[in-house]
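In what follows, a single structure is set out as structure tokens and then discussed.
Removed: one protein chain of the complex. Kept in place: all other protein chains.
A and B are the chain letters, set down in written order, and residue numbers restart from 1 in every chain.
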Amino acid sequence: MSHNKETLREIVIETAGINPRKCMKCGKCSGACPAYDEMEYHPHQFVSMVEAGKIEELMNSEAIYMCLSCFACVERCPRGVEPASFIEAARLALIRQSGKNHLKAEEIPAKLNDKLPQQAIVSAFRKYSK
Amino acid sequence: MQVEKKEFKPTIVAFCCNWCSYAGADLSGTNRLNYPANVKIIRVPCSCRVNPMFVLRAFQRGADGVIICGCHPGDCHYTTGNYYARRRMTLLFSMLDFLGIERDRTRLEWVSAAEGAKFAATMNDFVETVTKLGENKRLEDLRCKKQ
Partner (left out) sequence: MQRIGVFVCWCGSNIAGTVDVHKVAEALKSEPGVVISTQYQYMCSEAGQTLIKDAIRDHKLTGIVVCSCSPRMHEATFRKTAAAAGLNPYMVEIANIREQCSWIHKDMEVGTEKAIILGRAAIAKVHLNAPLVAGESPVVKRALVIGGGIAGIQTALDIADAGFPVDIVETKPTIGGKMAQIDKTFPTLDCAACILTPKMVDAAQHEKINIYAYSEVAEVKGFVGNFSVKIKQKARMVDTTKCTGCGLCVEKCPMKKVPNEFNLGMDKRSAIYIPFAQAVPKVATIDPTACIKMKTGKCGLCATVCEAGAIDYTQQDSFIEEKYGAIVVATGYNPINLDKYDEFAYNQSPDVITSLEFERLTNAAGPTAGKLLRPSDGKHPHTLVFVQCVGSRCDVANEKGKSYCSKICCMYTAKHAMLCREKYPDTDVYVFYIDVRTPGKNFDEFYRRAVEEYGVHYIKGMVGKVAPQADGTLLVQGSDLIEGEQLKIKADLVVLAAAIEPDKSARPLATMLTASMDTNDFFTEAHPKLRPVESPTAGVFLSGCCQGPKDIPETVSQASGAAAKVIGLLVKDSLTCNPCVAHSNELMCNGCSACEKVCPYGAISYEDKEFRMPDRTTAIRRVASVNPAVCQGCGACTVACPSGAMDLNGFSNSQIMAEVDAICK
């Protein structure tokens, strides 16, 4: 199942439940991010990429696996924009696109840190313990 | 042979504009910030009221240092007075320097009504500088000296 650019954007925004236009581009999210150095796209960019409809780039990035889902960006954002939610939505969109409900560890790009599955567990705990 | 010498206490004349520096001097008093008693303040409406003649007169009568204090540039009560003072004093001070009155014996300083601490610090520093230079004899008119 594949989507065009526009509907993909809508899906991600709907899944995240956040209006990316609320972002006023202050950069506090990236300022708070502990995984900043590991990412090629940074939390503030997630929001503007979603806003600009660059979902494919986001989905194909390594950054979405580097995100710890620590939610520091969500916590700190002065305008209630949740960069982490967009990441979650992008991950979810990726899973859905492959027609599954979950992602296997070996499907995660090879060059990533081999500790990653654990991060995914942390992420899942954070997500579902809310 | 050691000559018994009295500690040199310079005579300092400070012209202070009524609106900023005089108030700043008052503030340093209110805050009990010490500065030497050699400094005697003359109140003028504005630093632009200070005629170069007054400075010359002070040196003629035996002052060891003269300092003029005005409002910060842009804050003059009369809008532009301190700019006139700055120009006039720059000219006068370099002329005095030429005449042999060391440049450090004269000073122009901006002190606002809120800068009591700056006033005291400025006076302490100025007195110290002038004390190091010693007595000023260059322009003093001995005929004016009180017997």
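Here, a residue touches a chain if its C-beta (ideal position, glycine included) is under 8 Å from a C-beta of that chain, and two chains touch if they have at least 3 such contacts.
This one's a predicted model, so the numbers in the text were calculated from it and none came from an experiment.
Across the interface with the omitted chain, chain A contributes residues 19, 21-22, 24-25, 44-45, 48, 52.
Touching residues on chain B toward the chain that is not drawn are 11, 13, 18, 22-23, 25-30, 32-35, 37, 40-46, 48-54, 57-58, 61-63, 77-81, 84, 88, 120, 144, 146.
By definition in this document, only the chains that are shown with their structure count from here on.
Note: centroid distance chain A to chain B, computed from Cα atoms, is 68 Å.
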